[in-house]
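Read the structure below first, then the notes.
With one protein chain held back, the other chains of the complex are shown just where they sit.
Entry: chain A
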Amino acid sequence: MGTTLAEKVWADHLVRKGSDGAPDLLYIDLMLMHEVTSPQAFEGLRLAGRKPRHVDQLIATEDHNTPTVDIDRPNPDETSALQLSTLEKNCKDFGVRLCPLGDADQGVVHAFAPVLGLTQPGMTIVCGDSHTSTHGAFGAMAIGIGTSEVEHVMATQTLSLKPFKTMAVNIEGELPKGVTAKDIILAIIAKIGTGGGQGHVIEYRGEAIKKLSMDARMTICNMSIEAGARAGMIAPDEVTFEYLKGRPHAPEGEMWDKAVEYWKTLKTDDDAVFDKEVTINAADLEPYVTWGTNPGQGVKISGVVPDPASFNDETERSAAERAIAYMGLKPGMRIKDIAVDTVFIGSCTNGRLEDLRVAASIMKGHHKADNIHRVLVVPASSRVRLQAEKEGLDKIFKDFGAEWRNAGCSMCLGMNPDKMVARERSISTSNRNFEGRQGKGSRTHLASPAVAAATAIRGTICSPADL
């Protein structure tokens, strides 16, 4: 019997096979770090008198609580400033490369590494952040880990892990016009639920996936964690190689050929069997928007807020009741009748160049609706920001009445000042609609950049086709 992509990558990193219920010891090619989940790991290392095993397999940036305005001025938030200065000191003390705020390579940890060409097929990549799954778009095994594990990887360049189960999500056929990567992943999570991928590595497969760009593939793998999966992967192909070629840390010359030869072997064998398989017909999809407070609570944009009574499962029913009350909605309300206050375009899910291009193409020649309080456009990395400016996208956003911000996580999780107030409602291209995620009492509707841009024009949730 053949093996899956995930099993191949796993096998190529096996340092030691676990026995008697002990996990496998897996070699880690690259660890990405940021200011929030690293200080206690460095502290642990220091207390134990240990050193990083390979500093050239670590890289850090500043993203979670960096401001997206006034980056040339002192940070007024003392606790954030302390975390950032702690990271700077730790990187200096231990010799870890840091791309700090203000540097052209700074950005959301899952956006800056691919841009540098550090994310490559067949690697194991970890980071103290659940959205590490993003890097699986390159055919890497990319796993979000906790701070103790960050310390463990620094000290040993390995991680103890139980083998994951495998799950195939097939998106068959051709996507209808106007349906994007974000809609695919929101539809998947709505179908399988927030625990549907638990313990599994999801491999996204099928015609519709093969046709996606790298930016779009990253959007899909990014939200694997929202389906409960440990990682998401897409087999590398010409699209992947094309994206990587010429990037600063991509292999060159003879090494490039050798690498491509290996990368081409990284695919699931025809006779491999997945532990679980889900198939979605692309033709059935349309733009998706969430109505509730977990990413699985999503519907087609043409749909309505569900009636909690329609859920057979008691737990789901009470979760829906609670979510609808929190969101200030009513069962049966049309999604397209929901007016929003704020539009957020950004994050490691949808803050890449392609996302900004799509949003700008829709906003061009329009102005935000009167009821829209603000439109924040936050590029995921500084290189993305520079390229967008080169293409004149910043001017389109500003003419539209949007704010063009510096790169960072920003309103995706509201650790910096980019927050909403209680009962403020957003359409957001980010990844989580949890209670209070974007500010205490805030209400979040997750959607694609196209839907967010169209909503900013009309003031109520809609897709570009509705304009």
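Assume a contact is a pair of C-beta atoms (placed from the backbone, for glycine too) under 8 Å apart; a residue touches a chain by one contact, two chains touch by 3 or more; residues count from 1.
Convention: contacts and distances are computed from a predicted model.
In the listed set "Zn-ribbon domain-containing OB-fold protein", "3-isopropylmalate dehydratase small subunit", "BMP family ABC transporter substrate-binding protein" or "HEAT repeat domain-containing protein", the entry agreeing with the UniProt name of the missing subunit chain is "3-isopropylmalate dehydratase small subunit". Note on the undisplayed chain: of the listed residues A:Glu286, A:Glu435 or A:Asp466, the one touching it is A:Glu435.
From the options A:Glu172, A:Glu403 or A:Asp466, the residue with contact to the unseen chain in the full assembly is A:Glu403.
Interface note: of A:Glu43, A:Glu172 or A:Asp307, the residue touching the hidden chain in the full complex is A:Glu43. Screening A:Lys210, A:Lys336 or A:His373 against the full complex identifies A:His373 as the residue touching the chain left out.
In the full complex, chain A makes contact with the omitted chain through residues 12, 14-16, 18, 20-23, 25, 27, 29-30, 36-37, 39-40, 43-44, 48, 50, 55-59, 64-65, 68-73, 77, 79-80, 82-83, 86, 97, 102-106, 116-118, 120, 123, 128-130, 144-149, 151-152, 155-158, 160, 194-195, 198-199, 225, 228, 230, 248-251, 255-256, 258-259, 262, 294, 315, 318-319, 328, 339-341, 371, 373-374, 382-383, 385-386, 403-406, 413-415, 421-425, 432, 434-437, 440, 443.
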